[in-house]
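Scroll down for the structure; my scribbles are underneath it.
One protein chain is absent from this view; the other protein chains keep their places.
A, B and C label the chains in the order they appear, each numbered from 1.
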Amino acid sequence: MPLAYSELRQRTKARDRSLRDKVMSLEEAAKLVQDGDHLAVGGCTASRTPFAMIWALVRAQKRGLTVSRSIMSTEGDIFYASGLSQHLITSWFSQGIVWGVSKVMRAYTESGRARFEEWSHMAMGLRYRAGAMGVPFLPMRSMLGSDVLGRVSGGSAGPADPAFAAAKTMECPFTGETLLLVPALNPDVAIIHVQRCDPYGNAQLDGLTFMDIDIAMAANKVILTTERVVSNEQIRRQPDQTKIGFFTVDAVVEVPFGCAPHECYGLYEPFYSHMDMYAQMTARDPEAGARDYLERFYHEPKTWADYLSRIGMAELIDAQRRGSAIHDD
Amino acid sequence: MPLAYSELRQRTKARDRSLRDKVMSLEEAAKLVQDGDHLAVGGCTASRTPFAMIWALVRAQKRGLTVSRSIMSTEGDIFYASGLSQHLITSWFSQGIVWGVSKVMRAYTESGRARFEEWSHMAMGLRYRAGAMGVPFLPMRSMLGSDVLGRVSGGSAGPADPAFAAAKTMECPFTGETLLLVPALNPDVAIIHVQRCDPYGNAQLDGLTFMDIDIAMAANKVILTTERVVSNEQIRRQPDQTKIGFFTVDAVVEVPFGCAPHECYGLYEPFYSHMDMYAQMTARDPEAGARDYLERFYHEPKTWADYLSRIGMAELIDAQRRGSAIHDD
Amino acid sequence: MTTDSALDAPARIQAPDALPAPDAPPAYTASELLAVMSARLLKEGQTVFAGVGIPLLAAILAQKTRAPGLTILFEGGVIGPFVEAGKLPPSTNEQRCTRRANMLVSITEVLLMLQRGYVDVGFMGGAQIDRFGNLNSSFIGDPAHPKIRLPGTGGGNDIASLADMIVAMKHEKRRFVEKVDFITSPGFLDGGDTRAQAGLPAGGMFRVVTDLGIMGFDAVTKAMTVLALHPGVTAQAIKANTGFDLPVPADAPVTEPPTELELSILRELDPQRLYTA
Partner (left out) sequence: MTTDSALDAPARIQAPDALPAPDAPPAYTASELLAVMSARLLKEGQTVFAGVGIPLLAAILAQKTRAPGLTILFEGGVIGPFVEAGKLPPSTNEQRCTRRANMLVSITEVLLMLQRGYVDVGFMGGAQIDRFGNLNSSFIGDPAHPKIRLPGTGGGNDIASLADMIVAMKHEKRRFVEKVDFITSPGFLDGGDTRAQAGLPAGGMFRVVTDLGIMGFDAVTKAMTVLALHPGVTAQAIKANTGFDLPVPADAPVTEPPTELELSILRELDPQRLYTA
């Protein structure tokens, strides 16, 4: 169910939205997330996944989160396996097509221990956008007639899981057509990784923006991790390049390579060997493999640099070489 | 009334949306506009007004157009006074605050010879956006309770002019709140001026984009005028700077200073002395003044360069000097 | 566009008769008084959606005095600019509005920020206002056969529907009317909870600043009431310039007159006296 407008406005009014320095550590930013929150994750599949922030949330032992994202890749496995979330909302969830169906996702969902609430990709986008616009729904023309709709609203495929938000069909008062109304999503916290932003949270995004701009506007708190913190003066020289405004942002954390082993547009591509290794670790016994992986990469390293060291210097250099060459001849 | 979806899809399917050279002259582009069309105009107030294209349409003696724009300035006077349109749809219409209420607008509307259909600024934006999204309406939370709403939908201020599109209130099926549904606008033709685009119509816009991106997506035909035509290779080096895609565009016309006497972001500011002169010409007898102005600046000059010459070289150089200095220290 | 001067063309707000300035050290115009008094209502860290004219001048003045972190929003799609002295924009939609901004977005996006709740204060002028703070900038006379067709709402309706409002305008009987000819921008509609009932649960009139005083609205009836009088203005004078019964508390405080600093900043901003003559 979307928030009542008065509730949405009250939550927004209660925030300190002023122009102020918000730079802090991963650990401090993790404190902005409460157990049970709805957490929205920026990026898509293996792109601009805010892995450093996810790493900090896992280490801070958050519990009972509902997590939404446009498309989920290995971070979805991490949410389930770490105990951080038993309820993911997304349109597609697996490590990636080249690695096949996620064994960890299968283990948790097929046993009924975790929910994977599936919406169409456009529905995810419009749910965030409705939240960003301050309206309780947006109309759309897909999902109709499918079991994807039935599963989140009740219908031909049987009653929906009551934990799922409902979508509703309506007859258009102008044209008489059947439309689907998807409910707004206003996440409690959004975590988004950007190429650069200033200490206030004015962020410039290069390349693909996915659903991040709407997510930032929709959320009640936004944590930005960034490859670099730049000055507000630098931002003000090209204001038409700012994609996320400071007024939505509550925390800024500088974390170079903050998406590893995923990519950050223009800076580094996915760390493919590491992704292959993860797939191998979780192939035979997905749960034990994911536990091992969490131990080695999430719990044992003391800092993000330690984490990167375990992934390996050669991997990092290779990912950076590939990632910085996208538009080369 | 918004278009039925089947009609919208058929219109779009019938267009040649392929990647092809669309460069042509102002006169050729003017032929894409039919008498009676709904014409949407890009830019806002005195910014990126596609005056060269308006000049060509006036010279081609188009008649019976319905014209919409976010906010109308002197081009609105031109639409009325030239006989091109007797029905303008916008949120605000006058030359500009510093010049006071438009005498030409007053002459035509107070005498009942022309319609000025007034919507809130956000309603204009969401009507174009609904058209861009392929939905018959979008929900919003302003205009409610006001006579602006009553005038376009019937209500406390009396029955609406039947020529006005109706907005409808609804009870939200999720929250029970009262919402306003504003009908989609899918203009027959949009005219938009940009800083640069390629021969296919991939356009980069600097600075303020106003409602232009939604207008381009919503319209059934798009005519771009541009300060410069650049190569497709140049566009492809920075694809994240493309704001209007070729697939929406039907004509590309290269017209330097194509917004004069209004401004084009980063290149030239409004030609203030000329704007003052226009205000003086239309101050005493608005209609005679506008006729004189049309004769001197629209009908007598043979080319756009002639038009600019009549505005004057010193004015042009001054507007360019001011316009290129926006971010200077 | 939110009109500051819709009734007159070009509107040069004159110093009201009620203002006896001879013995007060800093002489100022009615517009300067409006700008200064409005500026003082803005707080550090706020986000204010400002129209061109007095609202913009007041917002910049606040930025340059007590609220350096004030974020100004313009309807053209501008977030957090620093307007350059002597280069005031002709509307909120030209490039001058974008100088040193934090962010530029589309018009629709900047208006949706209001709807989402990211704006603390909407700040605009008005041609006509009534007891319940409803504003008219569309028609003088019967809308079907108007005496004057005004420029219309622009973003005014959206701002007044969705944010807490400050309105700055000249205090005249023909502007402060019992009922506006046309509700362009909603105040409290018919008072009481009629605004929320119409589907506008958020925002509403907060202050009306004029050259005579500062007005607020009763918490229950939502009718306009005087909160403070400017120096030299009597209860009688403000009532005489209002077209409806405007309560003036017996103990209404008197505002501090504009300071030399405030006036010098304003005059540097608008050396051609476009908005402050």
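By our rule, a residue touches a chain if its C-beta (ideal position, glycine included) is under 8 Å from a C-beta of that chain, and two chains touch if they have at least 3 such contacts.
Predicted model only: the values in this text are computed from it and were never measured.
The missing chain, though absent from the view, touches A, B when the full complex is examined. Shown as candidates are B:T178, B:Q195 or B:T248; the residue that touches the absent chain is B:T248.
Within the whole complex, the absent chain has one touching residue among A:D37, A:E75, A:E227 or A:E269, and that is A:E269. Note on the undisplayed chain: of the listed residues A:A184, A:C197 or A:M211, the one touching it is A:M211. In the complete complex, the residue from B:A132, B:M211 or B:V252 that touches the missing chain is B:A132. Residues of chain A that touch the chain left out of the display are 44-47, 70-71, 90-94, 96-103, 105-106, 109-110, 112, 116, 118-123, 125-126, 128-129, 140-148, 151, 157-158, 169, 177-180, 207-214, 263, 265-266, 269-270, 272, 323, 326-327.
Contact residues of chain B toward the unshown chain are 5-6, 8-9, 12-13, 16-20, 132-135, 200, 202, 217, 232, 235-236, 239-240, 242, 245-248.
By definition in this document, only the chains that are shown with their structure count from here on.
Chain centres defined as mean CA positions place B nearest to the mean of all protein CA atoms. Measuring from the averaged C-alpha position of chain B to that of chain C gives a distance of 29 Å. Centroids built from CA atoms put chain B at 38 Å from chain A. In chain A, the residues that reach two or more other chains under the touch definition are 5, 134-135, 240. The set of chain C residues that touch two or more partner chains comprises 78, 98, 100, 104-105, 112, 115, 201.
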